[in-house]
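Every protein chain of the complex appears in place save one, which is left out.
Up next is subunit A:
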Amino acid sequence: MVKTLPKVDVVTVGVGWTGGIIAAECTKAGLKVVGLERGQERGTEDFSMVHDEYRYAIRYELMQNLSKETITFRNNRKMPALPMRQMGSFLLGEGLGGSGTHWNGQTWRFLPYDFQIKTMTEKKYGPNKLSNDYILQDWGLTYDQLEPYFDKFEKTAGISGENNNPHWGERSSDYPTPPMKKTHILKKFESAATKLGYHPFMMPSANLSEPYTNPDGAQINACQYCGFCERFGCEYGAKTSPEVTVVPTARKTGKFDVRFHANVVEVLKSGNKVTGVRYVDTLTGEEFIQPAEVVVLTSYVFNNTKLLMVSKIGEQYNPDTGKGTLGRNYCYQILPGATGFFDDQYNTFMGAGALGMAIDDFNGDSFDHSNLDFIHGGNISITQTGSRPIASNVALPDTPTWGAEFKKQSIHNFTRTLSVGAQGASISHKENYLSLDGTYKDAYGVPLLQLTYNFTKQDIALHKFISEKSGEIMKEMGAKTVVNRGAIDQYDIVPYQTTHNTGGTVMSLTPEEGVVNNYLQHWDAENLFVVGAGNFAHNGGYNPTGTVGALAYRAAEGVIKYSKTSGSLV
């Protein structure tokens, strides 16, 4: 029944940013790569009628079809886990480019502090800053070691930015393109933040400020500030995404074959190596085995973890004993902030996914935590991504959620409210983890992944602190009323928060601490690489993809090295 195909050098599971980077680098080095992508082919030509909030932003046109597969969720181990039946809290990608098709393009390098969080926190605050319910660990790679890979990703993507943030790591070169345009809204934030003694700078953006040709010869166009960016594909080919960069680069070599509607259900292992993957053609139901010298999991945090679990590769984390690393360190992000109500009208509906200004004065360890009951912080920013009328219906607290008064306020406020917000770092906790569900299955009979997650005391304290700081900035911006985001309590999977899920397949210096080494090579299977935000030991105060991209370049180097030398790379 199962058909075995001819062996290839490398197979990737999924073709988003991570799969695309692996494919581009490996094919350029002469390797033959097959990309198995369960979604469909798509690209710029498919986005000519994309300015449709309902279809793309509300009904999730470009995203995962949950009728085939989802995850199950519970807040804690005492609750029964139930399926996430509709998308909400985060939006999973599917199709060529993965989430990279409909991302915003806010492109950051995690801070030097992030990579050595344990060492640096203990050095400054002693070993007991957080209780031992939290899992703090260094990443097995420093910022300086990763810098060349950050540089490479930013040059591939043509990132538009300015190097005037005193709090981030040293850069070996400037941004490839200048920052985006500074709008009225951004300037208001800039002057308020400056007055308060902070250091505002333009957000590094993958919506390019000018046309750019990357080192691989791929052309990215200039952003037109169309306001339909986050959750949408770009009709101008101006938002750097895998389909306009690394995928064509790989295809140009003639060595890259992407197979669509190919859903991988198992990684095949024999001894201490993997031999390939098994997948289902979702159109015909036929099953195939794709043998490969190297298997690279690039199917996002959840499926990378799930495929390792169902294929019984590595030891699953056990929250009772603390043993096992697979599924451990699941982190998310928390979103403090404040909304300001103004009398004047602003062009809130214009914008671009990564059009914004930010400060890092309360991110990482750039401020003193001695008298605070949390570590880390978050990048505080104002963004002008293009408000849309279905999603944006702001009313003052205690206003009814429907009827005449609601209508009046939500219409009035559409162009008269601005928000300042942060992406709050999330620290691993022993009760927050991924495992396999015992009850629910996907459309192919494979168990769903189970998420056990709740906000921690650290999260609640960080949220409160940063919301207050955000509110102060908003006040300085001249808002007539400022409403800080209310305290967080239980994590709720229903409202959208952020698609910055991390952990489960953590990288580490030693096999005891993680799932992969710092080339993202599996500790227990030398020809298996696992790539994505799953490698993060905790989640930082920025969007993840800049760091994910750098790690993918690092892994690609590892795959190429491995194909010549074999054995462990560390």
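Structural remarks
The rule we apply is simple: a residue touches a chain if its C-beta (ideal position, glycine included) is under 8 Å from a C-beta of that chain, and two chains touch if they have at least 3 such contacts; residues count from 1.
The definition used in the following text is that contacts and distances are computed from a predicted model.
Missing chain, UniProt protein name: "Gluconate 2-dehydrogenase subunit 3 family protein", from among "Gluconate 2-dehydrogenase subunit 3 family protein", "Imidazole glycerol phosphate synthase subunit HisH", "Cytochrome c oxidase subunit 1" or "Recombination protein RecR". Contact with the omitted chain, checked across A:58, A:396, A:487 or A:570, is made by A:58.
In the complete assembly, the contact with the undisplayed chain comes from A:388, out of A:388, A:429, A:469 or A:538. Across A:6, A:80 or A:166, the residue that sits in touch with the chain not pictured is A:80. Residue in contact with the omitted chain (choice from A:30, A:88 or A:215): A:88. Check A:212, A:346 or A:553 against the missing chain and you find that the one touching it is A:346. Residues of subunit A in touch with the missing chain: 48-49, 51-54, 58-60, 65-67, 69-70, 73-75, 79-80, 82-86, 88, 181-184, 223-227, 344-347, 349-351, 387-390, 393, 401-404, 407-408, 411, 414-415, 439-441, 490-494.
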